[in-house]
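One protein chain omitted, others in place.
And now, chain A:
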Amino acid sequence: MAGAAPVPGDSFADGPFAGEPASASAAGAATPAPPTRRGVELVLVVLAVAIAAYGYADVGSNMDGKVPSDTLRYGLGLGALALLGHLSIRWRARYADPLLLPIAVLLNGLGLVVIYRLDRSTPNDSTAPTQLLWSTIGVGLFIAVVLLLRDYRVLQRYAYVLALVTLLLMIVPIFLPAVYGAKIWIKIGSLSFQPGEIAKIALAIFFASYLARHRDALALTGRRVWRLELPRGRNLGPIVLIWLVSAAILFLEQDLGTLLIFFGLFLVMLYVATGRIGWIAVGLVLVGLAVVPVALWEPHVHVRFVDWLDPMRTIRLGQGPSQLAQSMFAFAAGGLLGTGLGLGHSYLIGFAMKSDWILATFGEEIGLVGLAALFLLYAIVVVRGFRTGRLLRDPFGRLLAIGLSVLLALQVFVVAGGVTDLIPLTGMTMPFLAQGGSSLVTNWILIALLVKLSDAARRPDPPVPQLITPPPGTDAAGLATSRGAGGGGGDGDPEEETQGVPRV
């Protein structure tokens, strides 16, 4: 049923994308392979490591008057991780977008620098080593995804499995003791993990898979209620159900940030798949109706709302500045150029200064200029993700690339907006920058998936034997999938090629 036949009048018939080089879609065996851009990536990776190492040295020279003796070790360590990532891309994703890895390395490296810097202000709480361990794990998983995920379309088959496993993982913390007042953690030894983080990616995959399969039915059929065209229950039901269950879990766990991101991801992907802006409006209204009573009467959330509307309230009441006020003070103190690394006083924020509030330290110590650069880096990844989506030809790949990009953008918006008093604070971690293993690992996987998607998007069409020959042990379905990726031609609607992928 899903897109069973080419839809007459589908605007996609006018070619994949206006203005896109034809090589992406119409390439034949004779077309020369596009440049891999791996050299560019290597140069950028080295640059990213150099900037991070400079930041590390700068913290030391600003705080102690001398460059830390282990600067070289830090640079080499980060460089080794980055190089391994780069080599894995060279090996298994050689046409990947060359900007993704360097940006992830730079953000992760800067995050480590600032966490190290904040460690210096909190002598009893040294977190940089743990974050370095998580960075290693993150890059390890990045490499694993790049090497082991031969074709991203395999994911479409496991969408429901991924969704269910994730839901289970999310339920588990409810039965575990609360950490920092929220039941969102699984603690193993000294490492704690938030399954809600990795659930974001699983959910993006699930949404992409489901919507790719059902988007025609969702968009084109339904029943009319009053002036609104509603989809049929059997089409929208499963996805709404999964979303509602995860939302309910997050609500019970009081993980409102993740809830907000799930909701935003759901709406944006639903819109991208169906083009029904009216549904989005309805969804927003419904959620608005649900949020108001929660904001008014749920004390935990109510405080966040009141703080958002009037961040200086606690000062007037003589209770001292709230964390949000302290964060705003930090941004203000940074001004245009910042105080310089190590020279600010963002530690006044106190609790969670290295995780939820880490952006305030960036704001104070590298200023608006530095912050704009950070936002630009995120924007580049997002834009590159969307570009990958445009270049890909199968709806699942397109929706997944867009979904992952949206996921990153929403994380950035919800966190940065929260700590700068743009939206109510929800308590989330800034991708790559913030202390927190789950978030870091999750975002490295996100980048790995974008790398694989961009590789598939730019990869020339003719089947290169050594690239598609599966290693022993790969199942037939995987092989079929690989062929599907390599095949296809310029004729027909490229979106419809997903039919080659086996269904769950």
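Brief remarks on what is shown
Here, a residue touches a chain if its C-beta (ideal position, glycine included) is under 8 Å from a C-beta of that chain, and two chains touch if they have at least 3 such contacts; residues count from 1.
Please note the rule applied: contacts and distances are computed from a predicted model.
Missing chain, UniProt protein name, picked from "ABC transporter ATP-binding protein", "histidine kinase", "Peptidoglycan glycosyltransferase" or "SirA family protein": "Peptidoglycan glycosyltransferase".
Touching the chain that is not shown, out of A:L133, A:V282 or A:L422: A:L422 (per the contact rule at the top). Screening A:V406, A:A434 or A:L450 for touch with the missing chain picks out A:V406. Check A:G55, A:G111, A:G138 or A:G389 against the missing chain and you find that the one touching it is A:G389. Per the touch definition above, the residue from A:T166, A:T339, A:Q435 or A:S454 contacting the chain not shown is A:T339. Residue positions on chain A in contact with the hidden chain: 1, 4, 7-12, 16-17, 215-217, 219-224, 229, 268, 271-275, 312, 315, 320-321, 325, 328-329, 331-337, 339-340, 343, 345, 348, 363, 367-368, 371-372, 375, 378-379, 382-383, 386, 389-390, 395, 398-399, 402, 405-406, 409-410, 412-413, 416-417, 420-422, 495, in rising order.
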